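Data block below; observations after.
A single protein chain has been omitted; all remaining protein chains appear in their positions.
And then subunit A:
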Amino acid sequence: MNNNFLLLLPEFIVTGLAFVVLGLDLFLPERRKWVLPIVAVVGLVVALVVSLRYLWGVSDSLYDGVIRVDGYALFFKAFFIALGGVVVLVSVDFVRRNLEHPGEYYGILLFTVVAMMLLAASGELLTAYISLELLSFGLYVLVAYDRYNAKSNEGATKYILLGAFSSALLLFGISQVYGLLGTTRFDEISSALSSADALSPGLILGIALIIAGLGFKVAAVPFHMWAPDAYEGAPIPITAHLAVGSKAAAFALVLRLFAEAFMPIVEQWQILLIGLAVITMLLGNLVALAQRNLKRLLAYSSVGQVGYLLMGVAALAATGSGGIMLHLVAYAVTNMAAFLCLAAIYNITGRDDIAGMAGVARRAPLVGLVFAVSLFSLAGLPIFVGFTSKFYLFNAAAAQGLLWVAGIAIFSSLISLYYYLQVVRQLYIEPAEDAAPIPVPRLTLGVLGALFAGMVGLGVYPAPLMEAVQYASDALF
């Protein structure tokens, strides 16, 4: 058994970086702790460069298929490292003002990045489960990080109870699939399913429980109950990490699982996923209409986005998987921009409800502009990346024959436009109660500028991203 462990160099770098950050936190005095996020970001940049330089074009695996290192894994590795870097940058000002013990915060954040990278690279159910649990544990702690805040405790309690419950469901599904098919590797499951003539009830139960467990992790309806409370209770950078990173990681697993392992029985699960997608889209967008707190609104809006992604999974084919990955990247950039704007406003005004956004565009013009642009992008308006990604996703679904589902998706997109415009109205039209300008740190402005350039640039010229997505989905099929 010759394993080339150099293939896992990015994971080793990020894990080592996490330990370095934790160790530095032990020895640094309080006044020098501003070094920690810088170390984290520099280390993540190194890991990104290493992974792109050495793993481009590699298609290999360790332990005979358990950990896959191919184009799909590389795409998501680079994506998650970049995402981790952006979350660290979003957290710098927030952690300095509102939270204690920054070293552990950044260390645990880096461990969640490692877990996400391994989740995209897993080729087998046990590896996927362990990576998922590492990601979840890190997130449980990070959601509870604001120790003396009652909302943070409550959100974290609901999150961990439902999260542990869902991983028990997932695990029972894994044990059923293992018991009845005899294997946990995705390729062997695929061959066992294609040679089996009929699905036994136990196997149907197992696959349904796996879908339920993963449905909890991505906050699909009817498994979404934890999401609004966890998002509202968590510190804003962690809400961003939950909304973007953990969903993208879970979808990376879902894509590989359904494209490789469950593809032979696609007729059975397609209708189930279509049903889940439709109720997720509709319920997420309809309940968001009634929200007054901005974090909760963004939580329900991300439940709606999960509905579009599930529609993409239901329409999974060699041509369709690119749309999902494109939408994940677009959704990541947009949501990060929205949450960073919210964090910048909250750090000064202490308000995170919609009414608290009144007149912000006059008090912090750049923040208001990027916030408005990110909300338009989430709604899917043209020249922004949200339009491009939604177009390709709905196109892929329609090309597979799911026309009425694509129609419902367009309808719920229209509904979402209403509540996004509510926030834009508060930003630009409503007068501010206190007209003092909001000071925004230069780092935040820099990151906002980069994200804005990403949203507009990818919306107008998506070709490089689409090539990367094509490279990734070629490796998947």
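Please note the rule applied: a contact is a pair of C-beta atoms (placed from the backbone, for glycine too) under 8 Å apart; a residue touches a chain by one contact, two chains touch by 3 or more; residues count from 1.
The rule is short, and it goes like this: contacts and distances are computed from a predicted model.
Enquirer: The hidden chain: which UniProt name fits, "NADH-ubiquinone oxidoreductase chain 4L", "Ribosome biogenesis protein BRX1 homolog", "Beta-adaptin appendage C-terminal subdomain domain-containing protein" or "Mitochondrial inner membrane protease subunit"?
Expert: The record for the missing subunit names the protein "NADH-ubiquinone oxidoreductase chain 4L".
Enquirer: Of the residues listed, A:202, A:222 or A:464, which one is in contact with the missing chain?
Expert: In the full complex, the listed residue that touches the missing chain is A:202.
Enquirer: Which residue, A:172, A:428 or A:471, contacts the hidden chain when the whole complex is considered?
Expert: A:172
Enquirer: With the missing chain put back, one of A:183, A:395, A:422 or A:470 would touch it. Which one?
Expert: From the options A:183, A:395, A:422 or A:470, the contact with the absent chain belongs to A:183.
Enquirer: Which one, A:32, A:97, A:151 or A:425, makes contact with the chain that was left out?
Expert: A:151
Enquirer: Among A:130, A:265 or A:398, which one is in touch with the chain left out?
Expert: In the full complex, the listed residue that touches the missing chain is A:130.
Enquirer: Residues on subunit A that touch the omitted chain in the whole complex?
Expert: Answer for subunit A: residues 126, 129-130, 133, 137, 140-141, 144, 147-148, 150-151, 153-158, 160-161, 164-165, 167-169, 171-172, 174-176, 178-179, 182-184, 202, 228-229, 232-233, 290 touch the chain left out.
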